[in-house]
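One structure is given here, and the rest of the page talks about it.
After this line comes chain A, so read on.
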Amino acid sequence: MSDVLSLIIAKYNYWLYVILMMIGLYGMIAKNNLIKKVVGMNIFQTAIILFYVSIGYKTNASIPIITTADTAHGVVVRAADYINPLTSCLMLTAIVVSVATFGYAMALAVRIYQRYQTLEEDELRMRLSEE
Partner candidate 1 sequence: METIISIKPLLAVLVSLLVIPVLVSSSDKPNVRESWTFIAGIIKFLIVLSMLPAVLSQKQIVLTLFKIAPGADIAFRVDALGMLFALVASSLYIITSMYSIGYMRGLNEHGQTRFVSFFALAISATIGAAFSANLLTLYLFYEVLSLATYPLVTHHQDENSRISGRKYLVFILGTSIGLVLPAMIYCYHATGTLEFASGGIFSGQLSKPAATVLLLMFVFGFAKAGIMPVHSWLPAAMVAPTPVSALLHAVAVVKVGAFSIVRVITGIFGVDFLLSFHLGSLVAAIASITIIVSSCIALTQDEFKRRLAYSTIGQLSYIILGVALLSPKGMTGGMLHIAMHAFGKITLFFCAGAIFVATGKKYISQMVGIGKRMPLTMIAFLIGSMSIIGLPPTGGFISKWYLVLGTLEGDQMIMLFVLLSSSLLNAAYFMPIFYKAFFCTKEESMFEDKIEEAPMMCVIPLLITALISFGLFFFPQPFLDLAKLAVKGFIGG
Partner candidate 2 sequence: MTSFFLYVALGLCLIMVLSIYRVLFGPTTLDRLIGVNAIGSKTVILLLLIGFLYGRVDMFVDIALAYGLLNFVAVIAAARYFHKRKGLYEESFMD
């Protein structure tokens, strides 16, 4: 039992990130509504962020901000005490990118709606083929 539990603990994050990514990707491909697709896109991106953050986690380590005790001169900082800062850093960038994309996609949706009065992909396709 404890084996199973430890396996689950060890991999749960990775499994669920895959599931989340699949949900996002499915939403992106299969959904009909453009805004829904954008949501799927965002879920997809968050899944990746989840993946990275999971990589960076260390058990029994602190958040990547140095404690005042460690800032004293001559104290050797032990790497195992702090969570990997690099993944956080990378993901900051990724979040920013996803927000930018999200905002811009929303603006596009507004623009498309202005023009075609619909956001459904099949209706849009119909409108386009009519023209």
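A few comments on the model shown:
One rule holds in what follows: contacts are C-beta pairs under 8 Å (C-beta built on N, C-alpha and C of every residue); 3 or more make two chains touch, one makes a residue touch a chain; residues count from 1.
A word on the picks: all candidates are chains of the complex that A comes from, given by their letters.
Since the structure is predicted, the reported quantities are computational estimates derived from the model, not experimental observations.
Note on chain A: across the options 1 or 2, its touching candidate in this complex is 2.
Per the touch definition, chain A reaches candidate 2 in the complex via residues 62-63, 65, 67.
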